[in-house]
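All protein chains of the complex are present and in place, except for one that has been dropped.
Order of writing sets the chain letters: A, B and C. Residues in each chain are counted from 1.
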Amino acid sequence: MKPVNHIKIEKPLTVNELVRKMDSAGVLAAGRLGKSVNICEAMIKDKDCKVFLGLAGPLVPGGMREIIIDMIKNRWVDVVVTTGATLTHDLGEALGYRHYQGDKDADDAELHRKGFDRVYESYMPNKIYEGMEDFIAKHFERLKNKKSIREFLWELGRLTPKKSICRACYENKIPLFCPAISDSGIGLMIWGHLARNREVEVRAFEDLKEIMDIAWTSKKAGVIYFGGGVPKNYIQQAMQLTPKSASYGVQITMDRPEPGGSSGAELKEGISWGKMDPKARFVDLICDATIAMPIIYAALKERIK
Amino acid sequence: MKPVNHIKIEKPLTVNELVRKMDSAGVLAAGRLGKSVNICEAMIKDKDCKVFLGLAGPLVPGGMREIIIDMIKNRWVDVVVTTGATLTHDLGEALGYRHYQGDKDADDAELHRKGFDRVYESYMPNKIYEGMEDFIAKHFERLKNKKSIREFLWELGRLTPKKSICRACYENKIPLFCPAISDSGIGLMIWGHLARNREVEVRAFEDLKEIMDIAWTSKKAGVIYFGGGVPKNYIQQAMQLTPKSASYGVQITMDRPEPGGSSGAELKEGISWGKMDPKARFVDLICDATIAMPIIYAALKERIK
Amino acid sequence: MKPVNHIKIEKPLTVNELVRKMDSAGVLAAGRLGKSVNICEAMIKDKDCKVFLGLAGPLVPGGMREIIIDMIKNRWVDVVVTTGATLTHDLGEALGYRHYQGDKDADDAELHRKGFDRVYESYMPNKIYEGMEDFIAKHFERLKNKKSIREFLWELGRLTPKKSICRACYENKIPLFCPAISDSGIGLMIWGHLARNREVEVRAFEDLKEIMDIAWTSKKAGVIYFGGGVPKNYIQQAMQLTPKSASYGVQITMDRPEPGGSSGAELKEGISWGKMDPKARFVDLICDATIAMPIIYAALKERIK
Partner (left out) sequence: MKPVNHIKIEKPLTVNELVRKMDSAGVLAAGRLGKSVNICEAMIKDKDCKVFLGLAGPLVPGGMREIIIDMIKNRWVDVVVTTGATLTHDLGEALGYRHYQGDKDADDAELHRKGFDRVYESYMPNKIYEGMEDFIAKHFERLKNKKSIREFLWELGRLTPKKSICRACYENKIPLFCPAISDSGIGLMIWGHLARNREVEVRAFEDLKEIMDIAWTSKKAGVIYFGGGVPKNYIQQAMQLTPKSASYGVQITMDRPEPGGSSGAELKEGISWGKMDPKARFVDLICDATIAMPIIYAALKERIK
């Protein structure tokens, strides 16, 4: 048995140096954060491994957008699955809007009058919808008859004027999936056209062919989840199709196992389903993504050239 | 100010009698549970109000299936939005399978060998997939060219051999939405056909027309959420289109506000978005659905003839 | 394996009837609530079993005071351990004050000006301190030289003018422990006298003799925890001294295991310490006490004559 090594800090440390000490402590959230970095590093460096990244929660209103874009540009991940909200927030920023530092105890009726939509303590200007409406209207013809949501999103990325998660996926040919795209501001914009009797042919099940094929043909697979929801579950579902189940797993969320939902389920539960290899290296960390993601990214950046 | 009235129990009480006492205590989870029943009662009895029910989490593996079916049959709700997992578990039971009482600390590798998929401490027999595969194969032709997911689900309900959530919605003409249907066992079954180059035309955005139309034409709207995820968010999105935002709201979940995601966001946050009327009657309750749902249903059953 | 039996509610049910159905569902929070009642019933009916009740959290501001008093009067429990806050709130009510239904989002500075101390959404009138000050001053001579905190509390109970938790313990000769009594409003009142150079001889460690003796001489022991903190830990510590460790255990809390503290630790962790018998009947339930306690009490009331 390894002892718990107490973290001792005597001089300025880089993020990775601190993470190494957390790893050496080896227990509780600190130890799990250390292990998370180790496992992310291993799966990214493993040439045979396809890395599936699931993103849920307010990552863009929470300041994580550049890190996500850089993870894609670094080609650390091979597949991205996310929520409609993340793509909406991302598109909003790509169109020149910002999110703002707010107050969770603000008067919501007053925010509504002033045109700010609250996301806990981050504010999204409601005007973002006007910009998106114009953008979608301008490009509607190019979007409406994409066959799959992934094709729809790559086209969206291609059309996006500035740096974005969506555009980074398009440019780097990283498949981007969003099964519940209709449940989002982007969905609302598309609805504006449907309501005028325009047809939008994008199919609900079509993407399954592509993500299942990636899973099926992978030599190994690794999963990284920030948050749960559809992104995690959709990747987990694909893991059932990988020849050897997932070989690596990192789950970071504030959701808990005991309500029994997929979002908070421990990764080991996936072993019973054949989603996770019993011999896989995996770790569950209960921590807010806005703390864990920058630390993990900064530490990996020191480790991976 | 009203005093906290201590709950005093001197003789056997019906569930509703106990809930009345909790309401009279008036604070913390007990008070909020009392208020939840009051608000559900009010929105169900309000003839002008369309009630939107969002369901997420392991409700079928958790024993809530009959209650959900009865809420639909009673026509207490006008719209149901749920997850693919719930519909998969529901279909499995309609095909004659059961979920089993298990152990959250079981050996997952052994469960895998024995063919049981663990959902926290509930087990789903893996054979359920065989039954579903046959069922979907048998009816594929009837399902593949439905235009919207709602139409697909009503058809599924029509075809379902026994009582089910899906069938209850079909029979009672309650619109049933599931934006992320592809993220589920049902999705997997459909994928089996896509993989053999069959076409499935169901459209991703199509349902928005229908749910938005219901919202748009409602005189009043009420929302009841057990769990968050896509079901809650999709309904909240529709609330932006109701003429007066939601007039009633009950949210029951184990998710918390502070990670900033939609699932745990307090209902009042919706005021800033124009999803919730500032004058609405609403309550957030942090409680497991498997405790809250039977209590609320039993209490309502005593109150609503 | 037992199937998950879906809860079906067709007519008004008593609380115990609903709990039986939850027990028959058998999983997740509902199943655990059912099991909690079964285990409480078993330990209370077991004539050889000493029942240790740990109480933490805002049970009096939350409306649970009468239930606690009745559990003591019924002699369902043999030992009570609680926090200084609970005894302070209890004494306040015994002196004629009430707690009030408030708003968690109230303006705290305004509440301060108006003389209300907020406990989440329950308000305690600050005047309670005046009444307590008079009460303690009047009886200081009788309290100051009690040797143990338990003796101090029984004396407090004896002096209490009306029904109270403290008085119920005194009258029924149920030992009441509160290791951190100095950390409370009662502590503050005593400090007022210490500050005037009066001596208060009550000893910090003295109670250990009594609680350990009860544990040591018990044939069997059962533990019921509402909340964690010192009350749980103090009882758990005593369980190390019981001849056979605890034979029954029910833990109900909103605290979680993963931060690693005693409050949220699962009962099975106690097996490693020799606090819990590996063959014990025990259950952990993550649920707010203000919901679980009335349900459990009401169900037990139907079962225990």
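Methods note: a residue touches a chain if its C-beta (ideal position, glycine included) is under 8 Å from a C-beta of that chain, and two chains touch if they have at least 3 such contacts.
All of these numbers come straight from a predicted model, not from anything done at the bench.
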| item | value |
| --- | --- |
| Chain not shown, its touching partners among those shown | A, B, C |
| Residue in contact with the excluded chain [from A:Gly62, A:Gly157, A:Gly192 or A:Pro259] | A:Gly62 |
| Contact with the hidden chain (one of A:Lys50, A:His99 or A:His112) | A:His99 |
| Contacting the left-out chain in the complete assembly, out of C:Gln101, C:Ser164 or C:Gln237 | C:Gln237 |
| Of C:Gly92, C:Gly227 or C:Pro294, the residue in touch with the unshown chain | C:Gly227 |
| For subunit B, residues in touch with the removed chain | 27-29, 105, 256, 258-260, 286 |
| Where the missing chain touches subunit C, by residue | 56-58, 61-62, 85, 104, 106, 108-109, 111-112, 116-122, 149, 179-184, 187-188, 190-191, 194-195, 200-209, 212, 227, 229-230, 233-234, 237, 240, 254-263, 265, 268-274, 278, 288-289 |
| Missing-chain contacts mapped onto subunit A | 1-9, 11-16, 18, 21-22, 25-31, 33, 58, 61-67, 70, 98-102, 105, 120-123, 254, 268, 286-288, 290-291, 294-295, 297-298, 301-302 |
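Keep in mind that, in the parts below, only the chains that are shown with their structure count from here on.
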| item | value |
| --- | --- |
| Contact graph of the chains (line, ring, star, complete, other) | complete |
| Subunit B and subunit C: spacing of chain centres that average the CA atoms, whole Å | 35 |
| CA centroid of subunit A to CA centroid of subunit C, Å | 43 |
| Euclidean distance of C-alpha centroids - subunit A vs subunit B, Å | 25 |
| Shared-contact residues (touching 2 or more other chains) in subunit B | 58, 61-62, 120-122, 254, 268, 288 |
